[in-house]
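Some chains omitted; the rest stay in position.
In order of appearance the chains are A and B, and numbering begins at 1 in each one.
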Amino acid sequence: MKRKPGWTLEQAFYISPEIFRDDMAGVFGQSWLFAGHQCQIPQPGDFFVYDMARDSLVILHGMDGVIRALHNVCRHRGTRLCDSGSGHMDKIVCPYHQWRYDTAGTLQATTWMGDDFDPAQFSLHQAQVRNVAGLIYVCLSDTPPDFEQAVADLTRLLEPHGLDNAKIAYSETYRIRGNWKLVIENQRECYHCPAKHKAYAKIQHDTDVHDADKQDMLQARVDGARQKWTAMGLDTSHVRPDSGFSGGWWRANRTPFRSGYVSETMDGQQVAPLMGSFTEADVGNARANTYPNFWLHASCDHVHIVRVIPIDAETTELQADWLVHADAVEGTDYEVDAVIAFSKLVNDEDHDIVMGQARGVGSSRYQPGPLSPVKEEMVDHFLDWYMTKQGTE
Amino acid sequence: MKRKPGWTLEQAFYISPEIFRDDMAGVFGQSWLFAGHQCQIPQPGDFFVYDMARDSLVILHGMDGVIRALHNVCRHRGTRLCDSGSGHMDKIVCPYHQWRYDTAGTLQATTWMGDDFDPAQFSLHQAQVRNVAGLIYVCLSDTPPDFEQAVADLTRLLEPHGLDNAKIAYSETYRIRGNWKLVIENQRECYHCPAKHKAYAKIQHDTDVHDADKQDMLQARVDGARQKWTAMGLDTSHVRPDSGFSGGWWRANRTPFRSGYVSETMDGQQVAPLMGSFTEADVGNARANTYPNFWLHASCDHVHIVRVIPIDAETTELQADWLVHADAVEGTDYEVDAVIAFSKLVNDEDHDIVMGQARGVGSSRYQPGPLSPVKEEMVDHFLDWYMTKQGTE
């Protein structure tokens, strides 16, 4: 099935279980996926479990200091080694027959396996893993796509935000009735912002970026920001007012807020201690995406991250995390509600509309529609990437 | 797969997801479907949403007075325009990006779509629609089956009942674990009435119609009714004591109640104001069916309508409505319980048995069984129609 450039996908891409399986194998199976945060596993032996469709990985800070992504599947009879969640362990013992692995995934001990049994053949399978400025990425494929430029771009943008010296203030899981691509499409345009996201449009410039009469104002904002942030030692090569991409499947930009605002909060003001190396609040909004499962908005005082977890062709889970400084004390230094209210509102507004769209695209009379060449350019960019990756075109 | 005339269907027709898809496309997609009532949308701008499997239609009383069936799918990115339910609007605005249509479905306004965009190409898709004596019918196909004779028959029967001057006193949705055809088969015979529907058999003659020793009595009832109703100005060409069909896929008959009864209520007496043009209660029971999704029993004082909504191969929803006169005041002129109790009892009795049948026909040892040539003639008639429509035979 082809895609007409500049138009939405054919119906089957949004509802077919067969295409969903292809998406899992060809897109999620062959991409770098955001799995979780370095700050979840600070000590050797700390781990968390990352579940993705039928797969499950134990993201484990090894006793040797190395972070690994071990397949959560015993090599004996396939039993899941760790339940979902997180914890601490200095070895991995299968709960079924006590096969024991070290934290590098090497099989250390079994009983009753006979003389012909060679434990060296039964280490845990591992996925590729990469720590990007505190973000743990994994790739299920043994031949992962090149990640170097993305890592460089993301690191340059995010290092000052101190994600590696942070803690999770709040997490929430959303279940969306709709294909995962509808979620990404929604995130890749602000054409819907004026009507759907009034709180967002109040503090962000996104809704201005295509208005001819706003260009001078925007340029002045960007120029002023560049000057100030360069003086602060921030990289400003990626400062821009819009949502353009840095590479084929990632972006890492910093955008100025509307004048007078410094954080994605209900009143646009700082609500938690400054993170990372910042000494003042006016650092704009760092934004990052990596297809197919991650986006992030980082303000001076907190970071909001969303991870996309496809469940089936018409169901998607979203895991949202809010990070604050590792030393920030809830109730004293910040209130959870103040940190999360703004993004939760935006999330709710989006999920509502995506679910309405999901019901419509399943109709017998749905047919691909034209994208705005201006306001939905990044949707087109995503669908281009998807079709190449999905392999049908 | 063939069907042996006079026998029930092969198992696959009752459980196969593939055949269900064929049913949706070939039967529901190519038939006139009852969608709702004119009385739900009396004013220009009034609408209700009719959901059918994955499709959804906005049945809209246009500002120009015309009733239309608009596909509930924005031509931009496929978003559902109206949530399920009903309401009032003088234009249709997509909640996602505010594409605006008039109530005739013509695209009136968009933003940011560029110079090459021709709005004339993006009117909402429309289904065929027809108002039959207050019943709104739609057809999803652009080549609908001929409807004229059915419209004439239904109109002649129902016009005196004033469905266009009615209101919905009560609605209820039933979810049945069973294929939609089992629901229709059940509705098309009274072989099961003596044991399952004692309240029904007490006031209706259906259980007598094949008894040799009841023929004189029935003829007398019919003759008397014809004489009386002709004098009242009712069409009596369709007065008959049985459930025979007027055409290949519809019926529109009037049957006399057992002597002493005038309405489908628990005691057979009138419980709400007379509807339509009636000046007395003894008008018998008007009955109509249209395959595949509609039947109706109209008494002097209320109308009971059932709409069949297939969900999947083994799940069916039934929407039951009870209409009374538009001016009838609840609590003063009628009590809801008195209007609905009789039909609710019959519905519950039927759903129970249909679900038991649905479990049985899925057994590995189910095989088609013989229909009573007398009492299940109309089941045979329905299955004949179905097999032709379904296209397998």
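Quick note on the criterion: a residue touches a chain if its C-beta (ideal position, glycine included) is under 8 Å from a C-beta of that chain, and two chains touch if they have at least 3 such contacts.
Quantities reported herein were computed from a predicted structural model and do not represent experimental measurements.
Asks: Can you report how many copies the full complex contains, not just the 2 shown in place?
Replies: 3
By our rule, only the chains that are shown with their structure count from here on.
Asks: Can you work out the whole-Å distance between the CA centroids of chain A and chain B?
Replies: Spacing between the chain centres: roughly 49 Å.
Asks: Touching residues of chain A toward chain B in the complex: what are they?
Replies: 8, 185, 191-192, 195-196, 210, 353, 356-357, 359-366, 369-375
Asks: In the complex, go through chain B and note every residue touching chain A.
Replies: 29, 54-56, 71-81, 83, 95-98, 111-114, 117, 122, 125, 140
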